[in-house]
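Input: one structure, supplied below.
Of the protein chains in this complex, all but one are displayed in their positions.
On to chain A.
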Amino acid sequence: MNDATSNTVMRSGHHGMALPMTAAGKERRAPASEATKIHSKDVCVFYGQKQALFNVALDIPERQVTALIGPSGCGKSTYLRCLNRMNDVIEGCRVTGTIALDGENIYETKLDVVMLRARIGMVFQKPNPFPKSIYDNVAYGPRIHGMSQSKADLDEIVHGSLERAGLWNEVKDRLDSPGTGLSGGQQQRLCIARAIAVSPEVILMDEPCSALDPIATAKIEELIDELRENYTIIIVTHSMQQAARVSQKTAFFHLGNLVEWGETEQIFTSPRDERTQGYITGRFG
C-alpha cells in the first residue's frame, strides 16, 4: 500500500479522477485505508504578476501527518495557505486550479469560506493568542460558530480542547489570566487548543515550532503525534528532523514546484529527484 501512494507517477492517476469526486469515487477509495482528505490539482498562485506556485498536485491522506519541506520561498507556506483560503486575505493574490476537501472544490464561489476555515484549522509560525483570557481564546471559535448551548457546554469544550492540547494541567488554575502571559511553547499549544476547539477535520501548521525552544518543540511534536488519531495534519517545517519525526508523508517543494512527495521514509532514504536528495542532505536550502 505504501508504494501505491508514494509513487509520483501515480499522480496522473489521480488527475484522471472526476472532480468534484463523486460519492461512488469516494467509496471506491475507502478500502484503500488511506482516504484522501484533500486533493489538489494544477494549483497555481500569483502574487500580482509574480507566480509563486506552479501546477502543484498533491493529495493529503486523512488522519496522517503530511510535512511540507523545502528551502525558504519555495511556496510551501503559500500552498498551505491555499488550503483554508487564507490567501484570500492578501491583496493581489490569485489562486487557480482545484483544491478539493472531501471531494468538494473549496475554490467554488458558492463555498462559504467561513465554514471552510471552521473545518480546516490553522496554527501559525508565531504564537498569536488573542489579547484575551486563556478561556476566551479557546472559547472564541465555539462562540462564533454557535457550538455551545450553555456555559457548561462551553466550559466542557474549553476543558476538552486544552486537555487535548496538553495544556490543561498547566493553566487550569488561571483560565482568566491573559493568554499572552504564557510562555512561547504554552502560547503555541494554546493556539492549537484554540484551533481544535472548533472540531476541525484538518489542522494546518505553518512552522509551529520555529519560535520555540527544543523542549517546547518536543512537546508540540508529541502533541502532533497524538492529534493525528483524530485530525488530518499538514505541517510546514524547516527542520528535516522534525519532518522525519512527526510525519508519515512528506512533500518537497522547490522554487514554487512540488518536486516530489511520498512516504516520509522513502523521501528521506531514497529520494527520486536529485534536488530532494540535495536538500535533505544539506547541500542547498
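Observations on the structure shown:
Basically, a contact is a pair of C-beta atoms (placed from the backbone, for glycine too) under 8 Å apart; a residue touches a chain by one contact, two chains touch by 3 or more; residues count from 1.
To be clear about the criterion, contacts and distances are computed from a predicted model.
This figure omits one chain of the complex; the name its UniProt record holds, of "FAD-binding molybdopterin dehydrogenase", "RsbT antagonist protein RsbS", "Phosphate transport system permease protein PstA" or "Heme lyase CcmF/NrfE family subunit", is "Phosphate transport system permease protein PstA".
When the omitted chain is restored, the residue from A:Gly70, A:Gly103, A:Gly121 or A:Gly185 that touches it is A:Gly121.
The residue from A:Cys191, A:Cys209 or A:Ala244 that touches the chain not shown here is A:Cys191.
When you scan A:Gly75, A:Gly141 or A:Gly256 for touch with the missing chain, the hit is A:Gly141.
Looking at chain A, the residues touching the absent chain are 84, 86, 89, 91, 114-118, 121-124, 126, 128-132, 140-141, 144-145, 178, 180, 191, 194-195, 197-198.
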